[in-house]
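Structure record follows, encoded as structure tokens.
Only a single protein chain was left out; the remaining protein chains are all shown in position.
Chain nomenclature is as follows: A, B, C, D and E, assigned in order of appearance, with residue numbering initiated at 1 for each chain independently.
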Amino acid sequence: MTNQIIPSVKRRQIIELAESGKRMDGRSLTDLRKVEIKTNVVEKAEGSATVKFGDTYVIAGVKFEIGEPFPDTPNEGVMSVSAEFVPLASPGFETGPPDENAIELARVVDRGLRESKLLDTSKLCLIPGKKVWIAWVDIFILDHCGNLIDASSLASLCALLTSKLPKAEVVGDEVKILDEYAPVPLRAVPINITLAKIGDKLFVDPSLDEEEVMDCRLSVAFALDDQKQEKICAMQKGGVGTLSFEELLRAVEIAKVKSQELRKLLPSGEK
Amino acid sequence: MTNQIIPSVKRRQIIELAESGKRMDGRSLTDLRKVEIKTNVVEKAEGSATVKFGDTYVIAGVKFEIGEPFPDTPNEGVMSVSAEFVPLASPGFETGPPDENAIELARVVDRGLRESKLLDTSKLCLIPGKKVWIAWVDIFILDHCGNLIDASSLASLCALLTSKLPKAEVVGDEVKILDEYAPVPLRAVPINITLAKIGDKLFVDPSLDEEEVMDCRLSVAFALDDQKQEKICAMQKGGVGTLSFEELLRAVEIAKVKSQELRKLLPSGEK
Amino acid sequence: MTNQIIPSVKRRQIIELAESGKRMDGRSLTDLRKVEIKTNVVEKAEGSATVKFGDTYVIAGVKFEIGEPFPDTPNEGVMSVSAEFVPLASPGFETGPPDENAIELARVVDRGLRESKLLDTSKLCLIPGKKVWIAWVDIFILDHCGNLIDASSLASLCALLTSKLPKAEVVGDEVKILDEYAPVPLRAVPINITLAKIGDKLFVDPSLDEEEVMDCRLSVAFALDDQKQEKICAMQKGGVGTLSFEELLRAVEIAKVKSQELRKLLPSGEK
Amino acid sequence: MDKKLITEDGRRLDGRRFDELRPIKFQIGVLKNADGSAYVEWGRTKILVGVFGPRESHPKHLAMPDRCLIRARYHMAPFSVEERKSPAPSRREIELSKVIREALEPAIFVELFPRTTIDIFAEVLQADGSTRCAAISTAALALADAGIPMRDLVSSVAVAKVDGNLVLDVMDIEDKLGDSDMPLAMMPSKNLITLIQMDGLLTNEEFAKSVELAKKGCMEVYAKQKEALDSHFRIASKEEV
Amino acid sequence: MDKKLITEDGRRLDGRRFDELRPIKFQIGVLKNADGSAYVEWGRTKILVGVFGPRESHPKHLAMPDRCLIRARYHMAPFSVEERKSPAPSRREIELSKVIREALEPAIFVELFPRTTIDIFAEVLQADGSTRCAAISTAALALADAGIPMRDLVSSVAVAKVDGNLVLDVMDIEDKLGDSDMPLAMMPSKNLITLIQMDGLLTNEEFAKSVELAKKGCMEVYAKQKEALDSHFRIASKEEV
Partner (left out) sequence: MDKKLITEDGRRLDGRRFDELRPIKFQIGVLKNADGSAYVEWGRTKILVGVFGPRESHPKHLAMPDRCLIRARYHMAPFSVEERKSPAPSRREIELSKVIREALEPAIFVELFPRTTIDIFAEVLQADGSTRCAAISTAALALADAGIPMRDLVSSVAVAKVDGNLVLDVMDIEDKLGDSDMPLAMMPSKNLITLIQMDGLLTNEEFAKSVELAKKGCMEVYAKQKEALDSHFRIASKEEV
């Protein structure tokens, strides 16, 4: 993406429109595209969700597997987030192991989920130091029309929120998985909002056109802590442009408001 | 292979000759090339065989190793078939991990061996759920002059038929390998026959020239079941051409006859 | 390296100078460049050293980790030597897994250390057949200005000579690592000397210029055995030229003398 | 085999008759970026296929002077199966990619687009048996959606021998516990087979019957494919008005 | 959290005040082969950076007609951390390589060198926290040493929340046991941010304060960078005499 010659005509158009607060797809600078969430779309997964932000289309699935804890956290389960840019999603995607963009995406989503303390990993321990639940969160990008981070974060979140953990019985050193399920022990729920900077304007939920000409982007995840206070739990700048300090703080304020809007769309019962 | 421009002159010659039932190397359409089998060619392997179909030259070796069973078949040993197209076998082969052709070959050979129930994997269990014998069947293509599937299947079969399984003593959770051997527990013996379709003719045991201009190929494996009844145990179409339903059934009939012919060449004592 | 067109002008200059016993950097044919050794440069490693031969700059680090012994030496610890040609060291180095040059380098260093019986691996056993110390020796080439083998061997040697082994307590099948250290059980110390052959001359400690035009190189490692007798413990020819038998024996004699010179530079207390 | 796959009243575990397909729902044109796309829910098997091309071959040395290069990839999501699948392509996926390509290529007029490439990407989101057949049948629709000229659609279905009976459209448990599995693909209006594979133990007669049953199944899949195309292009042409 | 990171008398575990940097020692021009190089000892963090370029792009299809391609690699030595690190690049190293490139690229006049590549290689010899910040700050010096025209240096530092306090220049144990970590890089004389990442839980107000503290830290790093450049070029010009 970054290696392409910037289509300067398109950039000029986008900037000119933005002067009057408008965008090519008719949105205002702070509008999200239409967000659609479907959960439990893959019955064989313990949790799954598809999310659309306009034409951007992402699926996430959760599988639980028994494995070993990390040596430095023997009493905690493990969460592992991966993302694949499958090649049907964009003419620019190629087969092969994840590239730096897919790895960054997975790690940004992971940090949002992890730092919000969404998943109570201490409840995923089966035999301390030996056997714990591993929560595999796998993200597939199915149609890339911009703002993969927010769509992927939301899909992963919704897959986890609606997932079911198999019950297990521990007898000595053996774990027997039962044919029953419990809800997954979840806590504060992180919502990620990405803004693109183009010229001196900030664009919420950037489209692919906007991403192609942006200077840089900023992604900010907000979660509610134990006291229901709203806190920033993760942040990532991307792209080769710069941000002024004023822009940074303004972006964070906008993201906070938008995260509240998005939070309302979560599967019911969730905060 | 598929990427080459089809040498249309050669194809026309082959088809014209076939009109009068002949082939470029003097065979009739249903003749096998001269088949040569040598067994126990690598003393360090538990079983080994070289097979020639004309100039096509293949070696297969069997090694037994102790390993873990698959979780869903805790009482059964494991058979793993791999094939390498080593680069001395053809100017077109390259070094590197197996490509789709080598993988297809190994999997077709594997299915023939597996579906015939040749190897009684239940007899390869040492400690249920924990330790079983793994039978590694490794195929090396040494000279590629056409019809690798039949030569590789036969080499793998003969290597298994003449292989010896180390005896082992189980004491608690430990397995001690003894310096004695038992014959490998084998059952119905699969024979694979491949036919190439060129124009509207079927060519048994195609040569490299024929493969280069063929529309497609069909490989059929026959085995004798418990009642010594001859049954199809595996089948694979390859190549981008099509088969009519009549051609399919005709090919299967021819393959049956030829498999009986090839079966007679097996190391003595085998059915 | 070997794929470059040999700069024949430079080769002629080097040979002409050598006729009068001189080299481009002012050394005589048997002079080493200035050798600088610094140890304990990475405090988080159990042992570490940087070595300079002129501008050639190498770092080696030693880490001890608990792992499994090889099945055929259940009572011995393991030493593993790896080398990375990190890309800041030369415009010709590329990222990616070690190429044949890096692998040869690591294996030559490894053989010198191993065959001198430097490391008493029998003292690295914790639970026979189950748990032993693995000594990871990692070499990074930081600036490639010729003669990587000698600099890397010396850096690895010095890192091992100054390394400290964590003490460990074995209780049943568990190993507890204590916060104390013991010196590493070391024995005869190998010193490697490399000579380049250019025309009919032998050049000790070749520079990069000399390596680029050399016919071949010979590396010889000397160690003192139990009776303090000096012995050859490893040797490797590299490059596509040839050596006469007379040149071979002469090179070995020169290497012996130079190894004595280099041995004097070892961290004090070492033989 | 402990588990019975056929119930007392001669039905399969999901209630189907021996010669009955599962519910199959094709959707065409479901992706924005792909030149053509289709999605299927075939029982619980769910597959998304995207097609790109004809487009410039990359790397260039792959380009063929007299025809189009066809590439196909069959790929399973880690969460599509009971045990999480590692993301790296398995040997099974590599073989299936090859046979799927060989099943579709005979239907494409490859000589119309020299020096270009057509890429067919099938993503299995949930696997419950017959995934290669579902992928082939769905890819044919994605190719049509991309406007690629074809001799015919390709329709595919698998036949198994289960507790002694030949059954149509194999689901996962029938594949795992059954006695044979035979996927077949054909160009229905041409009556030509483009894929056949088989494993299990069948007499020549049983095999012939399996082939007949598969042919019947392919014809039914073909009808559903055409129905999906009709309704897709009817909607598409309305939208254009 | 069992371990206290702030002592009774309000100091950090290495005796620093909350807003105090660790000792930072830059050395410039330390490698023979690299076009530019720099080395830093930043507390116990030790990093060597080499720069090559502008040089011909390889493979050629990467070359861009209107600008220079910037590549960066962040790489850790196996012996740089407590547990030996496998030599294969980890996902963390791949992400950090990307953000480091994006932190440095805004400072480089890339349009001056069309069709070429500049490679920035950072080798972490010992890691004790804030390695990406140290790598960025040191790489800026290596770029300067290579004579590459820049808009400004890039200076970087991380701020953490530790036992309720915001602290400057995060060391390893503060990163691991602290409540948040926020690396920030900027072009100091332009007052523009080129990198920001954050994890942990911060209110908007705490975040704003973290940013202020990071800015102060960057300014101090900037002073040290300029000092290192001055003394390097003073020596270099003396040597030339």
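Going forward, a residue touches a chain if its C-beta (ideal position, glycine included) is under 8 Å from a C-beta of that chain, and two chains touch if they have at least 3 such contacts.
All figures in this text were calculated on a predicted structure; none of them were measured in a lab.
Enquirer: Touched by the hidden chain, which of the shown chains?
Expert: Even though it is not drawn, that chain still touches B, C.
Enquirer: Specify the residue from the set B:57, B:203 or B:222 that touches the hidden chain.
Expert: Result: among the candidates, B:57 touches the missing chain.
Enquirer: Tell me which stretches of chain B touch the chain missing from the display.
Expert: Within chain B, the residues that touch the unshown chain are 41-45, 48, 55, 57, 59, 61-63, 65, 82, 84, 86-91, 95, 97, 136, 138, 140, 142-145.
Enquirer: Mind listing the chain C residues that contact the chain we can't see here?
Expert: 3, 5, 98, 100-101, 103-104, 106-107, 111, 114-117, 216, 218, 223, 225, 229-245, 248-249, 252-253, 256
Heads up, the rule we're going with is that only the chains that are shown with their structure count from here on.
Enquirer: What is the minimum number of touch steps required to go from chain B to chain D?
Expert: Step count on the best path from chain B to chain D: 1.
Enquirer: Could you tell me which chains make contact with chain C and chain E both?
Expert: Joint contacts: the list comes back empty.
Enquirer: Enter the angle, 0 to 180° in steps of 5, of the rotation superposing CA atoms of chain A on those of chain B.
Expert: My answer is 120 degrees for the C-alpha fit.
Enquirer: Please pick, from C-E, A-E or A-D, the pair whose interface repeats that of B-D, with more than half of the contact pairs identical by residue number.
Expert: The pair repeating the interface of B-D is A-E.
Enquirer: If you take the mean of the Cα atoms for each chain, which one ends up farthest from chain E?
Expert: It is B.
Enquirer: Would you kindly tell me how far, in whole Å, the mean C-alpha position of chain C lies from that of chain A?
Expert: Chain centroid spacing, chain A to chain C, equals 48 Å.
Enquirer: What topology does the chain touch graph have (line, ring, star, complete, other)?
Expert: Looks like a simple chain-to-chain line, open at both ends.
Enquirer: Can you give me every chain pair that touches, using the contact definition above?
Expert: Every pair of chains in contact is listed here: A-D, A-E, B-D, C-E.
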